[in-house]
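And then chain A:
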Amino acid sequence: MEAYVNHYVIVTIFLTLGILLPIAALTVGRLLRPNRPTEEKQTTYESGNEPVGTAEIRFNARYYLYALMFVIFDVETVFLYPWAVAYDWLGLFALIEMLIFVALLVVGLIYAWKKKVFQWNSI
Partner candidate 1 sequence: MDNLPLLSWITLSPLLGILILLFIPKDKGKWIKTIGMAAAFLPLLFTLILWTSYAPEQAGFQYEEKRTWIEVPLNREAVPQIFIEGEMANVSSFAYEFDYHLAVDGLSLPLVFLTALVSFMAAFAAMYIKKRWKSFYILFLLLQVGMFGVFLAKDLFLFFIFFEMAIIPTFFLIGIWGFMDREKAANKFLIYNGVGSAILLIAILLLVNTAGFSVETLPKTGDEPLQAEMVYHADMSVIASNLTNPDAYVNQDPESLSQNPFYMSESMKWTLFLLLLIGFGIKLPIFPFHTWMLKVHTEAPFAVVMIHSGILLKMGAYGLMRFGYGFFPEQAQDAAMVIAILGVINILYGALLAMVQKELRLVLAYSSISHMGIVLLGLAAMNAAGYEGAVLQLISHGLISALLFLIVGSFYQRTQTTELSQLGGMAKSAPFMSGLLLLAGLASLGLPGLSGFVGELLAFIGLFGEMRVLAIIAALGIVLAAVYVLRAIMAITYGPTSSATEGMKDARFAEALPMIILAGMIILIGIYPYWLIHVMEPAIQTMLSGIGG
Partner candidate 2 sequence: MNEMLQESLTWTNAGIFFMFATILLFVVLGFVTYAIYFERKVIGWMQLRIGPNRVGPLGLLQSVADVLKLLIKEDTIPHKADRTLFILAPVISFVPSFLVLATIPYTDSIHFAELNVGLLYYVAISGITTIGIMMGGWASNNKYALLGGMRSAAQMISYEIPLVMSVVGVILLSGSLNLTTIVEGQSGGLWNWNFLPQIIGFVVFIIAAVAELNRTPFDLPEAESELVAGYHVEYSGFRFAFFMLGEYVYVYAIAALTTVLFLGGWHAPFEFLSFIPGILWFLLKFSMVVFSLFWIRATMPRIRVDHLMGLGWKVLLPVALANIFLTAILIELLN
């Protein structure tokens, strides 16, 4: 039990360090760097042109499709990992079950493929 807690203490320490470093570095930077903001410096960079409109626009729906595909297949691994870990116990029966499961997902993949989800049209 102690070991269990200790390991996560270490993870927490890493997390703390990970957060501390940027804070420290940026604080140090703030002390060292000059700070003379002007209007020009703070405009959005658009290859030297005056910026047009904002960038908070609708993106291409294609990105969502990727996100959806990602969600589906990433969740698949939720089942694949435990199965893989316990594979030696589970044996053939679970293999076939998992095959069925993955086959169904592959059907989904084919569906997306055929519906041209993976066809990237610019942007």
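One rule holds for everything that comes next: a contact is a pair of C-beta atoms (placed from the backbone, for glycine too) under 8 Å apart; a residue touches a chain by one contact, two chains touch by 3 or more; residues count from 1.
Quick note on selection: all candidates are chains of the complex that A comes from, given by their letters.
It should be emphasised that the depicted structure is a prediction, and the values quoted were computed from it without experimental measurement.
**Student:** For chain A, choose the touching candidate in this complex from 1 or 2.
**Tutor:** Touching partner of chain A: 2.
**Student:** For the complex, give me every residue of chain A touching candidate 2.
**Tutor:** Per the stated touch rule, the residues are 2-3, 5-11, 13-15, 17-19, 21-22, 25-26, 28-30, 32-37, 41-47, 51, 54-57, 59, 63, 66-67, 69-70, 73-74, 77, 80-81, 84-88, 91-92, 95, 98-99, 102, 106, 109, 112-113, 118-121, 123.
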